[in-house]
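Excluded from the complex is one protein chain; the other protein chains are retained at their positions.
Moving on to chain A:
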Amino acid sequence: MIDNIIIGKYVPGSTVIHRMDPRAKLLTIFLYVFIVFFANNGITYFLLGLFTFIIILLTKLPFSFLWNGLKPVIWIVGFTFLLHILVTKEGDMLFRFGFFSIYEEGLRQGFFISLRFIFLIFMTTTLTLTTTPIEITDGMESLLKPFKKFKLPVHELALMMSISLRFIPTLLEETEKILKAQMARGVDFTSGPVKERIKAIVPLLVPLFISAFKRAEELATAMEARGYRGSEGRTKIRQLKWGAIDSIMMASILLLSIILLLLRA
């Protein structure tokens, strides 16, 4: 059960991409999400694809990992593809069967939009596969720091996130324990009508919530006893290091953005 959780999908490694500063990765993804929408013709899509492909190659991850990331959303991709084919009625008609007609433009649009989706998912999957959740949190905290001026509780949000991440395995273990305890008492989680099965979850959730609250309270006490009093005057053991690779990555994504802007139709 613990292995199935998506957040634990980090694959340890020491490639260039693994070693990148999480801030650089996050900024790259952020820009990428925008420029994916710049692309609107063959050449721009080709360049975008090439960039994505090179990054994937650099991670040295087997393609199956990326495919796993794509799997949950493949239906959405397929659906958008179909929708575009059926709705867009421009260009030459390619095919007709009763009501249905497929136009050249529809096919083109459907294909490109699906590609956009796939590129986006590949890039974000690459991020989560090569970066630990805690690194992502650190990166976010650092990037959001300027927003502190606008009363955004950046440090608190980051701490909340890292504590949640740290407690996921603990709570999963607990869930399994409660599940087994309730099964031993005769609760049936796996068969019967949907309504019954939903009802069976209640004796799982109630003890889980009670214990989660208890844990939260104890953790708060422990943190207080260890002198935690908010972000003021706090130092950090985790350090982010911006290296040459990071600058190169930023330069290349910026360059790509400019090229795409120039070449788009």
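The criterion applied here is as follows: a contact is a pair of C-beta atoms (placed from the backbone, for glycine too) under 8 Å apart; a residue touches a chain by one contact, two chains touch by 3 or more; residues count from 1.
Rule of thumb we're sticking to: contacts and distances are computed from a predicted model.
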Of "STAS domain-containing protein", "Energy-coupling factor ABC transporter ATP-binding protein", "Ferrous iron transport protein B" or "Lipoprotein", the UniProt protein name belonging to the chain not shown is "Energy-coupling factor ABC transporter ATP-binding protein"
Give the residue, chosen from A:F30, A:W67, A:F209 or A:Y228, that touches the chain omitted from the document.
-> A:Y228
Which of these, A:G42, A:G78 or A:P169, touches the one chain of the complex that we don't see?
-> A:P169
Missing-chain contacts mapped onto chain A = 134, 162-163, 165-166, 169-170, 173, 214-215, 218-219, 221-229, 233-239
